[in-house]
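Here is chain A:
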Amino acid sequence: MFTMTSTILRNLLKEPATRRYPASVRPSFEAARGEIRNDIHVCTFCGVCAVKCPSQCITVDRKAADWSYDPSACVQCGVCAEVCTSGSLQQARDYRKPVRKKELVVLKGATTPPKHSDPPVTG
Partner candidate 1 sequence: MQGEIMDIGLDNLLGETARIKVEGYRFVTISCVEINEIRMELLYHFDRNFQLKHLRLSISRDCRAPSISPVYFAAFLVENEIQDLFGIRFHGLTVDYDRTLYLEKDVKTAPFCKFAVVEKSPVCEEKTP
Partner candidate 2 sequence: MTRTIIPFGPQHPVLPEPIHLMLTLDDEVITEAVPAFGFVHRGLEKLVEIRDFHQMIYVVERICGICSMLHAMCYCQGIEEMMGIETPPRARFLRVIWSELHRMHSHLLWLGLFADSFGFESLFMQFWKIREKILDIDEATTGNRIIVSVNVIGGVRKDLTLEQTRGILSELKSVETELKRLETTILNDYTVQNRTVGKGVLTAKQAYELGLVGPTLRASGVMQDARMLKYAAFDDIAFTPVVETDGDCYARCKVRFREVFQSIDLIRQAIGKLPNGEIAVKVKGRPDGEVTSRVEQPRGEVFYYIRANGTKHLERLRVRTPTFANVPALLTMLPGAGLSDVPVIVLSIDPCISCTER
């Protein structure tokens, strides 16, 4: 009887345990591993991320300066951002929002990558 009363009193005085999610959003932790973002202007298209990705969801086309990524197959381990040589790949803190349609993220570099040069075309 006494335990029950004390429990009731404690619960009355305490804040509710529930996070009122859509009304108040708790900020993500600093270390949280969210979605992957690529700053395509910095990217050198070296392809290390594509090789290291355990889920193999990144493809890099050096010639066409294409970097594409399948967010629906990504497991958010953060390996790609860790091994990125140019620092263009970043892992954001917030999670990826639900979508109605699966789509591939395709980013196209503006110019041909600076480090890699195509063999000169000889006439």
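With respect to how the candidates were assembled, all candidates are chains of the complex that A comes from, given by their letters.
A few notes on this one:
To be clear about the criterion, a residue touches a chain if its C-beta (ideal position, glycine included) is under 8 Å from a C-beta of that chain, and two chains touch if they have at least 3 such contacts; residues count from 1.
Note that the structure is predicted; figures quoted are calculated from it, not measured.
Interface record for this complex: partner of chain A among candidates 1 or 2 is 2, by the touch criterion. Per the touch definition, chain A reaches candidate 2 in the complex via residues 3, 17, 29-33, 52-56, 75-79, 82.
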